[in-house]
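A single protein chain has been omitted; all remaining protein chains appear in their positions.
Entry: chain A
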Amino acid sequence: MSELTRADVAHLAGLARIELSDDELDKMVGELGIILESVATVQNAPIGDVAPMSHPMPLVNVTRPDEVRPSLAAEAALSGAPEQDQQRFSVPRILDED
């Protein structure tokens, strides 16, 4: 795994809309680097002939009938929103069209 750079962390923070000060960035580069390194040890596991697994349970085709169930009231749905306007979630401007 290539080394995590300060620019990588700044970029990720930007995407995740997490504001980091210069000090925090420096700290994160170090801390995230250690975390990634630790996690990377799983790559040493002997998995040569083990098939990748995405689902631990051997289940398939779990479906539900196409029947309407009650939704949340709009107020409840919006109750966790930091900002709202016109019964909609208000978010910082985005780049793309919907």
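Some points to look at:
Everything below uses one rule, namely that a residue touches a chain if its C-beta (ideal position, glycine included) is under 8 Å from a C-beta of that chain, and two chains touch if they have at least 3 such contacts; residues count from 1.
Keep this in mind: contacts and distances are computed from a predicted model.
The chain absent from the displayed complex carries the UniProt protein name "Aspartyl/glutamyl-tRNA(Asn/Gln) amidotransferase subunit B", chosen from "Amino acid ABC transporter permease", "Cytochrome c oxidase subunit 1", "Xanthine dehydrogenase family protein subunit M" or "Aspartyl/glutamyl-tRNA(Asn/Gln) amidotransferase subunit B".
Only one residue from A:10, A:25 or A:78 touches the chain missing from this view: A:78. Residues 11, 15-17, 54-55, 57, 59-74, 77-78, 80, 83, 85-98 are the ones on chain A that touch the missing chain.
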